[in-house]
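Left out: one protein chain. Kept in place: all the others.
The block that comes next holds subunit A.
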Amino acid sequence: MSAPAPCALLFEAREQRLAALDALARNLWLGGMTNAQGTLEARLSGLSLLVDSLLAGSLPPPAAWPWPPPQLAAALSATMAQLGLPGYCRGQRDLSVTVVMSILFHLDLIVDYRDRGADEDTATAMALDAFAADWQERCGHIDELVDVFGMLPEGDQSLRWDTICGQLRSEGWQEVLRIRRLLERLPELGRLIRQLGRSRQTDEPERRSQRTVPVMERALAQHPQPHAVHVPDLPGETRGIKRSDRIARMLPAEAMLLGHPRLRLVWHARRAERTLLAYEDDDRMAEVRQHRSPVLRPQPRPAPDRRMETGPMLICVDTSGSMQGGAEAVAKATVLEAVRSAHAQHRACHVFAFGGPDELVEMELGVDAGGIERLIRFLGQTFRGGTDICGPLERAIEKLDAAQWRQADLLLASDGAFGATADVVSRLDQAKTTLGLRVQAILIGDRETIGLLELADDVLWVRDWRRFGASDADSPVHSKSLTAMYFPGALRSPENRRSTVAGDTASAAVRAGLHRGEHLPDQDQT
C-alpha cells in the first residue's frame, strides 16, 4: 500500500494535546518538555508561537503568549524588542529556534537561582539579564557577520555560536574586516567573480563560440500498434448463447417451435424481434494500426552559445613572497569576495593557495563555523615562499573530472611572476577545448608575463595595487601590453610558435646547412 498508515483512534484525543510537539523544531523538544516553568501543553504551543512569530519578524503582544507566564512574557518581550531580535530572526529559522532555545535555557535556571539564595524577583531578573547579555553580544556578532558576508552563516548544525563568537573576537577577524573595507574600492572584482562558472545561461552571446547546436523541433511520428479486433458473428469460436435472428446459429430448442401449429408463429415473432436464442460466435483478428503522436526531433542549427556564468569556482591564489604588501591585500580581497559570492548564491568555492613547490594549501571555503575559521586563518597569514603555478593547476584540472566541478571556471590571482611548463599549459588548453573551461586572471603586478598570458583567457589588471598596501603609489607602467610591445618574439603566441623551432631541431638544421624555410626531410614527415 502506498498511502501512509493512518494514526490510531486509540489515544487520539490525548495525543492531540501534544500535537504542537510535531511542528516544533527537534532542538526544542527536550527543553520544551522538561522546562521548570508552566505546564506542558501551554509551553509547547507557546514555543511554536514564538518560533513562528520570530520567523515572521514580529512578536505577538505578551498577553497572547500561552507561555511563559504573563509577567515573564512581558519582560522577555521588552528585552527582545529592545535588542531588535525579531528583525534579526525574520526569515532565519535556525536563528529563531536558537533564540527560543535560549529563552528556555535561561527561564529554566530561575529555580536554580532561587535555590542559591535569590528571591523570586531577583532570580527572574537574573535570568532575564543573562538572556539579554547573551543576545546583546550575539547581535553585535550578527551585525559583523552580515556586514562581511552579506548574510548570516547557514545551517543550524554548523552554526556553532560559541565557536563563531570566539573567532569573531580573534585578531584575524580584524584583518577580515579591513579587507572587507578594501573590497568597496574594488567593485570590478565582484563583477568578475559573479561571471565565473558555467552553470547558468545569460542573455549575452558568448564571444568565443559559434557552433552548431541541435534545436528540438516538433514532428509527428507514427508508431505501429498491434490490435486484436473482435469480429462478432464470424464463425471462429462459440462463446455462449445470445439473442439474435440468425437461423443458422439458433438453438435446436427454437427449431422445435417450428413444428407446432401455433408456436411457429411465436418462432416468427421472435425472429422478427431478433430474440431467437442462438449460439454466439465470434473471432478475433490481429491487425496493425499506425498511431500518430507528436515527438520532439533534434534539428541541427548554427547558433552562438549563450554566455555562461555563476557556477562553482576554482581559485588559485599566489601566496608567494613577491606578493607581499598591496598585492597580498588584493589577493585576500579576491578570496573574501569569492567566499561572499559563493555564500550568497550557493556556489561551491575551492581555493588553492600556492607558494613554492610543496607549498600548496587547499581550502573549501563556506560560511559556517569551520569555513569562517579557515578564512580567518588564511586572511591573517603573511605571504612568503616561491611561486609554483604547476601544482595548483594540475590539482584544479584534476578537480574538473568530478561532476560537481565540471562547470567550474578557474581564477588566477597573482602578480604574474611565474611560468607554467609546456606540459601543464597543453593540459590546460585541452581542458579549455574539451570541457569549455575558462581561465580568468587577476594580475596584481606591473607587468604581464608570458606565463600568465599563456594561461589566461582574460586578464583583469589591478594596476593600482600599491595603494592597498602600506605605501600608496601609482603604477609606473602605462600599458599592460608592455611585453608584447618591447619583446614581441618572447610571447609564446601561436604565430611565434609556428615560426620558431626547438633548439635541437635548429642545431640539426645548422649542421645540415639549411636556409630559412627549408626543413629536414624527416621533420616534414612528423
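Note that in this section contacts are C-beta pairs under 8 Å (C-beta built on N, C-alpha and C of every residue); 3 or more make two chains touch, one makes a residue touch a chain; residues count from 1.
Going forward, contacts and distances are computed from a predicted model.
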Options "Binding-protein-dependent transport systems inner membrane component", "Cation:proton antiporter", "AAA family ATPase" or "Tripartite tricarboxylate transporter TctB family protein": UniProt name of the undisplayed chain = "AAA family ATPase"
Key: Residue, one of A:21, A:145 or A:348, that touches the chain absent here   = A:21
Request  = Would you mind spotting which of A:81, A:251 or A:344 touches the chain that isn't drawn?
outcome  = A:251
Ask   = Which of A:81, A:215 or A:241 touches the chain that is not shown?
value = A:241
Query = In the full complex, which residues of subunit A touch the absent chain?
reply = 1-3, 5-12, 14-15, 18-19, 21-22, 26-27, 29-31, 33-37, 39-40, 98, 101-102, 105, 108-109, 111-112, 114-117, 130, 133-134, 156-157, 159-162, 239-243, 251, 253, 260, 262-263, 266, 277, 279-280
